[in-house]
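First the structure, which I've put down as structure tokens, then a few questions once you've had a look.
Every protein chain but one is kept in place in this view of the complex.
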Amino acid sequence: MRANKEDNKSYWKTESIGGDCMFTVGRLAQPDTIEEAYRILMEERDAAILGGCAFLRMGSRKIGTAIDLTHLDLKAVREHEDWMEIGAMTTLRMIETDPAINNRFDGLLAEAVKPVIGVQFRSIVTVGATVFSKYGFSDLIPALLALETEVELAHGGRMALETFLNRPFEKDILVRLWIRKDERRAACRSFRNSASDFPILTVAVSLLAGQGRIVIGARPSKAEIALKASRELSNLDANCPRIEEIASIAADEMSFGTNMRGSAEYRRELCKVLVKQAVAEVAACK
Amino acid sequence: MKLVGKGIPKIDGMAIATGKPVYTEDLVMANALVVKILRSPHAFARITSIDVEKAAALEGVECVLTYRDVPQQRFTLAGQSYPEPSPYDRLILDLVVRYVGDEVAIVAAVDEKTALAALDLIKVEYEVFPPVLDFETAIGHSSVVHPEDDVHCNFDIGMVKDRNIVSTQKWEVGDIEKELSECDVVVEGTFYTQANAQCMMETQRAFNYLDHLGRLVVVSSTQVPFHARRMLARALELPTSKIRVIKPRIGGGFGSKQTSCVEIFTAAVTLKTGKPAILVYDREETFTCTTSRHAMRLKVTLGADKEGVIRAVDIQGLSDTGAYGEHASTVFMVTGEKTLPLYNKTKAVRFMGNVVYTNKPAAGAYRGYGATQGTFALESAVNMLAEKMSMDPAELRLKNIAREGEPFLGYKGGTLESSALNRCIEKGREMIGWKFKYPKQISAANKVRGVGMAVTMQGSGIANIDTASAEVRLNDNGDFSLLIGSTDMGTGSDTILAQMAAEVLEVSMNQIIVHAADTDVSPFDPGSYASSTTYVTGMAVVRAAEDLKQQILAEGAKFLQSTEEEVEFNGHTVRVTGTDKMIGLKKLAQQLVVGPEKRQLVGNATYGSPISPPPFIAGFAEVEVDKETGKVELLDFVAVVDCGTVINPHLARIQVEGGLVQGIGMALYEDVRYDNKGKLLSNSFMQYKIPCRKDIGTVRVAFKESFEPTGPFGAKSVGEVVINTPAAAIAAAVYHAVGVRITQLPITPEKVFISLTACNTHRAQGPRPLRSGINRL
Partner (left out) sequence: MQVEFVVNGKQAVWEVPPDEFLADTLRKHGLLSIRKGCNTSCCGLCTVWIDGKPTLSCSVLSFRVQGKFVMTIEGVSEEAAEFARILVAEGADQCGFCSPGFVMTVLALKRELVSPTDDEIVHYLTGNLCRCTGYLGQMRAVKTYLGVTQR
């Protein structure tokens, strides 16, 4: 028997996502302006923004100052002339049921979030926390990426979602999402074993006046636009014979990984199937 | 019958359906200490030093216990009748830790936050050993999971501890090799099942306190109060009479609570501090640190003659009991015992193999108890035989199953007195539309539908071992107290036992006060497991009620100055037959209890059966497989059940539906995974997916009653058999649909997909697996 002294790993499950509530907060701040919220985040020790808290609750993070954005009126969906404004504290359930959002983009966003666990879970999870965390398994992010979506950061200002997703992590506050109100057609597909499980792969596709976008998520890493395939989609003609080819291109250009839910090779195959289905729906092909 | 056979609502239904505080955690006193456990991060290690000074000094911490502070007598946590077949291989806290999550220290504090903070302050150093993680290489592994020399077996279960073997078994009837060699057709397959988790909604929890007599009173979410009491007495080195175990309403068990876990820790704290203590396991602890199903590898060899009569069945198995041996030998035994007798035209059968220790979370009892694993393997093999012989699988079953009135291996050749399995098969295939759907239909461009079936049996109680007593007492007001020790975990057993008593006494349910599961008060009962409550406890209740009825007649006759033969009782009055001479029950009761007769009547009985009459189910699945993704959608599942007389059709139906859905989860969705250091990764509802509402298509249940002469009102049991058919039926349906035979559960889309693509190049039997569930990332 090999003798091998190891230091105490004190609490056996600190590394797992589950675990008893060891999440603690030292003090709570409820600023009245976003500037104040940002200042606290940058200046105070172990400060963190509180999103929906569903995932925070599952961990053992020790937060010094928890910043709650309740006073900033960010739990709202507002329609402007050219843009939809979605506050960071808007929940997935609000996205699912808001008529202004669902009348657009073939109901893409509602379709995207519907599979997430259950209505009472979606009433907790916020759009801001989901997008800021760039979760690979997110059902929402691929759909947002298929639309013309911008994020508004307290410090970093407004930028395309794609830019935000590709940036390295920087402390900031996601204040709002902006989605341009255009007439694009959209469709999403996801694949999972049990219906309320994390997806093994997600796909979102949109098409607007010859501009196509194919997004692959849960690879298992975060959603990305399949650029080559998107260009091919933009050139798609009405006869739709090249859908399978486009799907293959998407699968080839993306990188996939293996985790408990599935292997990289399987994800690649699924990608072909889901892209094919989503493109067919968007291009209204048979 | 007035009550038996009726869908009487559960007597506790309204309280539990409206959230009344009647469960363990609701009953604890406000000042109880909160107990938390420090657990090992290593799969196999020895504690070289443990420093609890800082933790013990933390304000609000009342005690910290390590292996030095607890008794050193090994015991088993298995809820089984004494002498338990499970090895005594546990200590409350041990110097050696044997799986990731094994207990290292106990902390008790004034609240949860303090207890958790104290855990962080305990410093432990380990000497880490290479763990035994793969049960297929456990035998003879250089690491010995239980090297200590004080492991005790009550009797020989074939343990070879130094080779990590917990149990060695072999059961053979006839000459298997000879018979196989003479068969016209032989099929062979190797099947794997996983360490599925019971996932009842209420995790394990218990609290205890010292009462006015200095006795330890335990209130626990347990299925086995009497066994728990005995186990605690041994573990704590106390007399049994000093311990009382009470089971309140509990939130499910499915066998998980047939193995104790938390009570030893709260008891140790209360004995040390004198204060009440409560321990509530969170979901992650429940997944990892309580017992789950034994993962198995089962090799089945089946031989038949050219008419399709099965003449030889050989099952060779390897079972993984994890770090501790609760239920190891008995689950393994049941794997053969409750499968091989299904087919009685055999000339030879054999069941053999080993149960091994590994450094993984321990396995124990889970609904089906080995028969589930065995059914998947055997029925998959029978389906393979049907294919090889180009026979209809339903016809093959009908040809071979033991029928009512025939010799039955489960009775060692005695006669099977109740079976409707043939009618179940016929009804089931009609309900699913087998004639039109077998074997497959193309449903869309890339989708194919297939149907498959499986049959199963279980037992009703453990023959010659399960013994239950019951008392029915006539109270001063003319109502009755029914005293039982069985443990209703949501099944409604308290209700159906009251139905039985009320039926015998010809009174209404309202007149029966049910009191259950308190070791100070209840007559002995093993507890609700092994599908024993309806059959064994039920028979005790029936006999106790009959005993009381006789006494009522006798006393009534005396009062009426008549004889027992001349009086009758209808639940309200004792009357001299054909006359107006009568006495009302209430008056008679008063006379007896407080009046001149001075005799409070108590009917009692003890029952144990020399046989374990099997319930049967025929299960049929229809699936649709998407050839592009491998996704298996379960469209329809039909189960036709023979549980003898159905005591309560509503409750029986729900048992079947619930069990089928658990079986469907095992077949399609529940996937057990470990990392390469032995840590259980599928340790939450987020990672281990029990079926949700959207995962269930149509499930249809029907009953075909037989009449079991040894059972109360002809009843057998239904509690476990219900989980056994889905895996094999679904696997067969998938095979018929797309020619892919999955032999390792669960049947995931990726496995089907890989097999489909492999099939396109060459015939494959299934993907190379993560058999042990260990990720090789």
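Each chain gets a letter, A and B, in the order it is written, and its residues are counted from 1.
Note that a contact is a pair of C-beta atoms (placed from the backbone, for glycine too) under 8 Å apart; a residue touches a chain by one contact, two chains touch by 3 or more.
Computed from a predicted structure; not experimentally measured.
> Have a look at A:119, A:159, A:264 or A:284 and name the one touching the chain we're not showing.
A:119
> For the chain left off this view, which of B:185, B:686 or B:702 is in contact with it?
Residue touching the absent chain, from the options given: B:686.
> Identify the residues of chain B touching the omitted chain, counting contacts across the whole complex.
Interface residues of chain B facing the absent chain: 7, 9-10, 12-21, 23, 25-26, 198-203, 249-252, 254, 282-284, 489-492, 648, 650-651, 653-654, 657-662, 684-686, 690-694, 696, 699.
> Need a quick check: the contact residues on chain A for the chain that isn't drawn.
17-21, 23-25, 27-28, 50, 52-54, 57-58, 63, 66, 68, 70, 93, 114, 117-121, 123-124, 195-196
The rule we apply is simple: only the chains that are shown with their structure count from here on.
> Would you kindly tell me how far, in whole Å, the mean C-alpha position of chain B lies from that of chain A?
For chain A versus chain B, the centre distance works out to 41 Å.
> Write out the stretch or stretches of chain B touching chain A in their complex.
Touching chain A from chain B are residues 36, 38-42, 45, 48, 100-101, 112-113, 116, 119-120, 122-130, 143, 282-284, 628-629, 631, 668-669, 671, 673, 679, 681-684, 686-687, 689, 691-692, 694-695, 748-750, 753-754, 775, 777.
> If we count contacts the way the header does, which residues on chain A are in touch with chain B in the complex?
Interface residues on the chain A side: 1-13, 16-22, 24, 191, 193-198, 200, 258-260, 262-263, 266, 269-270, 273.
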